[in-house]
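Handing you a structure now.
Of the protein chains in this complex, one is absent; all others appear in place.
Here the chain labels run A and B in written order, and each chain numbers its own residues starting at 1.
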Amino acid sequence: MSKILEVRELNAWFGATKAVKGIDLSFEGNTVTAIIGPSGCGKSTFIRCLNRLHEEVPDASAEGHVLLNGDDIYGKDIDPVAIRRKIGMVFQKPNPFPSLSVFDNVAIGLRLAGLRRGAMLKEIVEKSLHLSALWDEVKDKLNAPGTSLSGGQQQRLCIARALAVEPSVLLMDEPTSALDPISTAKIEELVTELKKTVTIVIVTHNMQQAARISDSTAFFLLGDMVEYGETSKIFTAPKDARTERYITGRFG
Amino acid sequence: MKRRFSDYVFRSYRKRKSVNAAMVAALVAAAVIALIPLVSVFGYVLQKGLPALNVAFFTELPKPVGETGGGMANALLGTVTLVFLGSLFGVPWGIATGLYLSEYGRGRLAGVVRFSADMLASIPSIIIGLFIYALVVVTMKRFSAIAGGLALGLLMIPTVARSSEELLKLVPEHIREAGLALGLPRWKVTLWIVLRGIRGPITTGVMLSIARVSGETAPLLFTAFSNRFWQRGLDQPISSLPVQIYTYAISPYEDWHQQAWAGALMLVMLVFAMNLLTRLALSSAERARK
Partner (left out) sequence: MGLAVLLLAIAFFLYRAAAPALHKLGWSFVYSSVWDPVQDIFGALPVVYGTVVSSFIAIIIATPLSIGVALFLTEIAPRRVGRVVGFLIEMLAAIPSVVYGLWGIFVLAPWLRTTVEPGLKTALGFLPFFQGPAYGVGMMAAGIILAIMITPTISSISREIFSAIPQPQREAALGLGATRWEMMRLAVLRSSKRGIAGAVILGLGRALGETMAVTMVIGNRHEISASFFAPSTTMASIIANEYSEATSDIHIAALVEVGLLLFAVTFIINSLARLFVSRSGNR
C-alpha cells in the first residue's frame, strides 16, 4: 500500500504554548487511522494542522512538513485553500450551514469551486448523499433547511458535504462526541464503508470506537506521540507503559 | 466518460483567488475610509481650535458684534449648570429604571419598560426639546436653565438605565442570596449590598452619559435658549457651549468662527477623554474579575 499522507517534524503552537511537538507519522491509502489520547493531548490540534485549519485560529501557528502524495502542503507557494479541498474535514459538532437547504449544503463546496452545471451538480450531490448513507432519509426533503435534520443526520450531511468535493483524505475530529449511541453506530459503520474511497484520520476520545473502526492507532500525550502501530497490537500488547495505562483506563 | 469535477476546479481557481484578494483589500479600505472623517475632524479641531484657546476664552464674556476678543466663560459655566441640573433629574431616574429591570425585570410590565427605554433612546433629541418646550417653556412663559436641564436629563435616562442594568446583571446571584439569608428585605439587599458593590462602574456609565449630553445642541435651542451674559438664575435663559458653537459657526464673523473651533476642541476633548477613561476602567474591571 502507498503512503498518501506523510507528516514530518510537525510542531504547532497556541501563542507561546506548544501543543504539538515534533510529530512524524504516515497514513496509508484507504485505511482508517485513529488518534487517541486524553483531552488536551494535542490530537485535535494535530489533525487541524493536516488541512492547515489550525493556523486560522488567532495567535496559532504551525511548522513542519505534511506531504500529500509527495507534495508538501506547508511548502512555500502552496495555498491552504486548495489544500482544504483535497483534505476534507468533519467537526466535533455537526455544523451544517443554517441558511442552506440539505441539497445546497452538499452542493456548496462544488459551487464554490466553480461548478455551475445543474445536471452534474445533482449527480454528485446524490452520489455523496448515497456515500454518507443519508440519501434514503433525505431524498424527499432536499429543500428543507440543513439544520432541520436530527443530530446524527446532520453529521452525516456534513460528511456528504465533505465528500462531495472528492477529497483524497477525510479528517474527522471526534465526529460522534455530540451524538447518541445509535447515531454513533451509524457513523462508525459509515467510516468502515468509506475507507474504500478515501483515507480517513479520526480523532476520538472513545477507545472502543478506535478499536472497532481503525486499522492503525496513534496514542498522543501532552503533544507527543507516544506510540503508533496496528490497532490490534496497540490494544492488546502496547509497548509503552503509558499507553497501557491509558487504554486500561487508569488515567485520562 | 463524463468530465470530472476536478476539471472545473482549476479553471475558476485563479479568479476565486483574485476575488478574495480584492474583497479583503476592500474591507481594509472600508475601515480606513471610515476613519478618515475622524482624523479630519480631529485634525481641524486641533489646528483651528488650539490657537484660539487662550485665557480670555475661559474667563471673559462674549464681546459685542464687531469687537474682537472675548471668550465663552458664560457658555462653559452654562453647560456645567445644565448638565448638573440634568444629572440631578436623569441619573436617579435612570439608575432606578436599571435597578427595576435587573432585579425585578421579568414579565410583561418589564417588557413595556424596556421597550419604552429603547424608544426613548432612539427619539431624535430635537423632539425632546419640543416636548420640554410644550411642557415647561409654555407653562413658565420663558426659556430657562431648568427647561434645558430637564431636556438633558430626559436624554440621560435611557443610557444610564441601560448601563446600570447591564452592570447589575453581572453581580453574582450568591451575593444577593447572602443578603437575603441574613433576613434583610429584598429592597434593602438591592440598595445596600448589590448597588454598593458596583458604585464604581455605575459612576463610569453616568460619566459617559454626561459626556454625551454635554455635546447636545438641538434640545437646548428652544429650552435653555442662549444668553450673552452671565446667567442670572435658573428660571432665566442660559447659554451653553454647543449652542454657542452653533451660533458662532453660522455667523459671518471670522473671529467667531475661531471661537467656535476652540469650543469644539473643548467638547471633543471632553468626550474623547471620557470614552477613553471608561474603556480603560471597564477593561481593568474585567481583568480584575478574571
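The rule is short, and it goes like this: a contact is a pair of C-beta atoms (placed from the backbone, for glycine too) under 8 Å apart; a residue touches a chain by one contact, two chains touch by 3 or more.
Model, not experiment: these values are computed from the prediction.
Participant: Looking at the whole complex, which of A:Ser61, A:Ser99, A:Gln208 or A:Thr248 touches the chain that is not displayed?
Facilitator: Only one of A:Ser61, A:Ser99, A:Gln208 or A:Thr248 touches the chain omitted from view, namely A:Ser99.
Participant: With respect to the chain omitted from the figure, which of B:Lys169, B:Arg186, B:Arg232 or B:Arg279 is a touching residue?
Facilitator: Looking across B:Lys169, B:Arg186, B:Arg232 or B:Arg279, the contact with the absent chain belongs to B:Arg279.
Participant: Footprint of the hidden chain on chain B, which residues?
Facilitator: Where chain B meets the chain not shown: residues 16-17, 19-20, 23-24, 26-31, 33-35, 37-38, 40-41, 44-45, 48, 93, 97, 100, 109, 112-113, 115-120, 122-128, 130-131, 133-135, 138, 154, 157-158, 161, 211-212, 215-218, 221-222, 225, 242, 245-246, 249-250, 257, 260-261, 264, 267-268, 271-272, 275, 279.
Participant: By the contact definition given up top, give the residues of chain A that touch the hidden chain.
Facilitator: Output for chain A: 51, 53, 56, 58-59, 81-86, 88-89, 91-93, 95-100, 108-109, 112-113, 158, 161-162, 165.
Quick note on the criterion: only the chains that are shown with their structure count from here on.
Participant: Please tell me the distance, in whole Å, between the geometric centres of chain A and chain B computed from their C-alpha atoms.
Facilitator: 51
Participant: What residues of chain B sit close enough to touch chain A in their complex?
Facilitator: So the residues of chain B touching chain A come out as 2-3, 5-6, 8-9, 11-13, 15-17, 20.
Participant: Which residues of chain A touch chain B once you look at their complex with the stated criterion?
Facilitator: Counting only chain A, the residues touching chain B are 79, 81-82, 85, 110, 112-115, 120, 124, 165-166.
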